[in-house]
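Excluded from the complex is one protein chain; the other protein chains are retained at their positions.
This part shows subunit A:
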Amino acid sequence: MLNKIYDWVDERLDITPIWRDIADHEVPEHVNPAHHFSAFVYCFGGLTFFVTVIQILSGMFLTMYYVPDIENAWNSVYYLQNEVAFGEIVRGMHHWGASLVIVMMFLHTLRVFFTGSYKKPRELNWMVGVGIFGIMLGLGFTGYLLPWDMKALFATKVGIEIAASVPFIGGMIKTLLAGDEVILGAQTLTRFFAIHVFFLPAALFGLLAAHFILIRRQGISGPL
């Protein structure tokens, strides 16, 4: 039955090459921990993606309860944390996942750096990866404000002051992020919510797609 469906689709769309690029390729010995235990360092990239998927899923569930407005944001998080079934787990996974993704991405970066895998012909993929790193830090920074508790507000104040100290365009960056030249308040929260939930994930998906397409095209770098 499944074969019939596959054949029916394949006859019209020629999906075998696509399937082949996604799944039907070979894994070389030097990256396979089953053959060389030290090859576990090659797992960091995959684990980063794994945590990213968990972040996307848990984040989608969090938005079912979260209200991005200064009156209700904290109360909605408090309710989610203390009243909603498994709310504490979902928020906990999103909270700890944000740290884990940074850790895993840092380790992945170090693996690529110390194996010299960024060298020709993989320069572009390295730069895409550094872009992903920047986006992830942006997600961490914007997400920190959303619970609208004391540490969120005051850490964001510091962060925005740092952004405002950029020469020439600092003031504009501050207004863009905070929604006001002076006040850090209702506007800032809705902006950070929009940036955290729409703008940065959109950029992240684009860069991730580029990252993976380039890996499939160029393959994993050879053994040292």
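FYI, contacts are C-beta pairs under 8 Å (C-beta built on N, C-alpha and C of every residue); 3 or more make two chains touch, one makes a residue touch a chain; residues count from 1.
We adopt the following convention: contacts and distances are computed from a predicted model.
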Omitted chain, identified by the protein name its UniProt record gives, among "Cytochrome C oxidase Cbb3", "3-oxoacyl-[acyl-carrier-protein] synthase 2", "NADH-quinone oxidoreductase subunit E" or "Iron uptake system component EfeO": "Cytochrome C oxidase Cbb3"
Residue of A:Ile89, A:Leu176, A:Ala194 or A:Ala209 in touch with the missing chain, whole complex considered: A:Ile89
Touching residue (missing chain; options A:Met60, A:Ile162 or A:Ala194): A:Ile162
Residues from subunit A at the interface with the omitted partner, ascending: 6-7, 10-11, 14, 16-17, 20-21, 23-30, 32-35, 40, 43, 46-47, 50-51, 54, 70, 74-75, 77-78, 81, 88-89, 91-100, 102, 110, 113-123, 126-127, 130, 133-134, 137, 140-141, 144, 147-155, 157-159, 162, 165-167, 184-185, 217-224
